[in-house]
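Missing here: one protein chain of the complex. Every other protein chain is in place.
Going in written order, the chains are labelled A and B, and every chain counts its residues from 1.
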Amino acid sequence: MSWDEKLLKQAKKIIKLYPQKRSALGTLLHLAQSKDGYISDDSISVISDLVGITEVQVKSVSTFYSMYKQEPTGKYLLSVCKSISCEINNSSEVINKLQEFTGLNNNETDEDGLFTFEAVECIGACGGAPAMQVNYETVEGLTAENAINLCSWLKEKQPDIVVADDMQKDFGGVKSFDWAIKDNSGATSNAPGFQTLKTTKAKK
Amino acid sequence: MKETILLTKHMRDNPEDSHLIESYEKNNGYTTAKNTLLNSTPENILEEIKSSNIRGRGGAGFPTGVKWGFLAEDEDRYLVINADESEPGTFKDRILLERDPHQLIEGIIITCFSANIKEAFIYIRGEYAKPARRVQQAVEQAYEKGYLGKNIFGSETDLDIVVHLGAGAYICGEETALLNSLEGRRGEPRLKPPYFPAAKGLYMKPTLVNNVETISAVPWIIENGGEEYNKLGVEGSTGTRIFSLSGHVNNPGNYEIEMGTSFGEFVDTLGGGIRNNKKVKAYIPGGASAPWFRGDQLDIKMTIDDVANNNSMLGSGAVVMMDEDTNLVSAAKSIVSFFAHESCGQCTPCREGTTWLEMILDRIASGRGRTSDINLLLDVCDNISPGLTWPPKMTTICPLGPSAVSPITSLMNDFRGEVESLIPTKVLL
Partner (left out) sequence: MSDKVNLNVNGIDIQSDSNKLLIEACEDSGIHIPRFCWHKRLDPVGMCRMCLVEIETPRGKMLVPSCTTEITDEMVVDTESDVVKKAQEGVLEFLLINHPLDCPICDKAGECPLQDQTMAYGPGESRFVEEKRHFEKPINISEIILLDRERCILCARCTRFSDEISGDPLIEFIQRGNKTEVNTFPNEPFKSYFSGNTVQICPVGALTSTSYRFKARPWDLKSTRSTCNGCTMGCSIELNSSQNKMLRILGVDNDSVNQGWLCDKGRYNFEYLNSEKRLKTPQKSVDNNFVEIEIQDVYSELTEIIQDRKTKINFLLGSNLTNEDYVAFREFSKSISDSEQTFYLNDDLLYKGQFGQNNELAKIDDLNSSDAIVVWAEDLKEKMPVLYLRVRQAVKKGVKLIVFGHTNETLTDIADVFYGKETVSKNFEIIKDVSKLNEIKNYVVGKNITAIIGKSTPQQSDESIRELSEFLKSNSNTKILNTYTKGNTYGAFQTLENIKGTKDFVDDISSENTDLLFVVGADPVGRSFYSNEIKSILENLDTVVSLDIFNHETAELSNFVIPVSSTLGEKEGTFTNIEFRTSRIDKLVPSPGQSISDSEFITSLMNFAGLSNDINSLEALNNKAFESIENSTRPVFDNLDKPSNLDGIINISDPIITTSENSSTKALFYTGEKLYGDSVTERHSESISLLGSKKFIEISQNIVDKFNLTSGKCSMVQDDMEVTLSYKINDNLPDDLIYIPINRRDLNKFNFSKEITFLPSRVEEALNVN
């Protein structure tokens, strides 16, 4: 077992949230990804023990979902939307320019482990097309130029937490709707929203 | 035209802090749930929902009251909120989750009281990281206040809510696939019959699966009465609906309106018209799965039935406008690629067919098409959705495969020339 005590404790807490152990699988995979940035074979073995299913069953589930990464990823996962609303609002230019800037093809990670690039399907930001996410934090109303500026900024500052509101303010444009609320929360890894789940109240 | 503000009222009135319980309560939040649990009966609530004639806001438009009524008796029953909003063009649940999570929680409390359910899950798509944080925070606040957990509001009612994140699979928006996913399995749709969630849902127990918007409307309906809700909109499409407008419009966004006006009026007023005063070439009336309408069909009314009668669907309420300069082959290819990417792979026609369609379209779009490709495209479509009718027949397990057919038939029915013009007629030797 290569998960430390703290992580295992968290995992056991997660399992308790569900009526059946196996339901925790998805959340445990997010937990594994928050640790390594991807789903390692090692984590699969640990989770298989925790949930009581075989390793290949864990693998089967983890590879079904596109957000569970099968290879190590960079510090920042750049996901540019290419679905219909973004497509007709020139997302292909954003994609091309960002690939040029990062030197990465789809689903590739750079040598420094800074960026992983992917063109993805709809991220629910169609009103702010074209849009992208950095570690699942959304930036809307992009231009190719601003997307590059955003990545340059990430490269230069390398923030440990990426905050949607900050990125939107500096690099975004038209939004899907008024975000209104001032929000400083953000992502510390490509395991989305995970940090909050740990505080969930124990049931009953 | 104007919006009719019910579900988006609190967030508009309190833009700075609508997501917090203090703000929600200051505006009478949770009083409906409290009154319900202390003074009402499950039957009364069900009656109100039925009389509101609200239909599910996820896409299929099934009457919510009827759905609740189908729920089989069992000691363990579950409510699952489908917040896996992934239909291209749709971002309406995102705003409800992000900016008014307590309204949803209050709706869940009332729904569970009515259906005698003690455990609810909110299944949020993984890419909605920020909305998920807000909902999680709201759930925690509700627990702290004693609005969740044991003896809610001092009543006999217990309820737990678990916020669960998906991980990138559109198919999990299909309710049985969502249940599989929530059980820690591959998000593959189950066979219907026999696995109707109301009878055999989560853990094979009776389960209600409802959309975020549907349940967010519950507090308003109970507070104001089903009859009041029924007065809004038109028969068959009562109440308000949040439409996500995107594409080549001046003012994209979410708009809460009563159903019944025309798409044209909607786009011209609230949408601020098409950018640069261009004309509409085609538009999608209800998400990427829906067959397209032409630019000369903007007078179709925005109701479930009117759209259906014109051989498409209002679906998830996502309206995508495509102006006269749009390359419709690329647009169709984008949608077909989407469904190919999101096919779960269980059944043969969808797994193999959608990818094949994508390959053929890709060939045509890049100028490598053959004249036989047009018939091939249509025949492959026919092998996924026999007869190419609407509503679609299918050789597949679930409607995802036929969804990839919609843009192609739209293209072929109304814009065939655009496709043909991309196919080289002469082979240069």
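One rule holds for everything that comes next: a contact is a pair of C-beta atoms (placed from the backbone, for glycine too) under 8 Å apart; a residue touches a chain by one contact, two chains touch by 3 or more.
It should be emphasised that the depicted structure is a prediction, and the values quoted were computed from it without experimental measurement.
**Student:** Going by the touch rule at the top, give the shown chains the omitted chain contacts.
**Tutor:** A, B
**Student:** Quick one: which of A:Lys13, A:Lys59 or A:Lys97 touches the chain that's been left out?
**Tutor:** A:Lys59
**Student:** One chain is left out of this view; which of B:Ile49, B:Ile274, B:Ala290 or B:Cys347 touches it in the full complex?
**Tutor:** Once the missing chain is taken into account, the touching residue is B:Cys347.
**Student:** Could you list which residues of chain A touch the chain missing from the display?
**Tutor:** 41, 44, 53-57, 59-60, 63-65
**Student:** Please identify, in ascending order, the residues of chain B that touch the omitted chain?
**Tutor:** Touching the missing chain: residues 169, 186, 191, 193-194, 340-349, 351-356, 359, 376, 380, 382-384, 386-387, 393-397.
Here is the rule we use: only the chains that are shown with their structure count from here on.
**Student:** Round to the nearest whole Å and give the separation of the Cα centres of chain A and chain B.
**Tutor:** One centre to the other, that is 23 Å.
**Student:** Spell out the part of chain A that touches chain B in their complex, as residue ranges.
**Tutor:** Per the stated touch rule, the residues are 17-27, 29-30, 51, 53, 60-61, 64-68, 79, 82-85, 87-89, 121-129, 133, 135-138, 164, 174, 176-183, 185, 187, 192-194, 196-197, 199-201, 203-204.
**Student:** Which residues, counting only chain B, touch chain A once they are in their complex?
**Tutor:** 11, 15-19, 76, 85-91, 94-95, 98-99, 119, 125-130, 132-133, 136-137, 139-140, 143, 149-150, 158, 160, 162-170, 181-187, 203, 244-248, 252-254, 284, 288, 318, 320, 322, 326, 330-331, 334-335, 337-338, 341-342, 344
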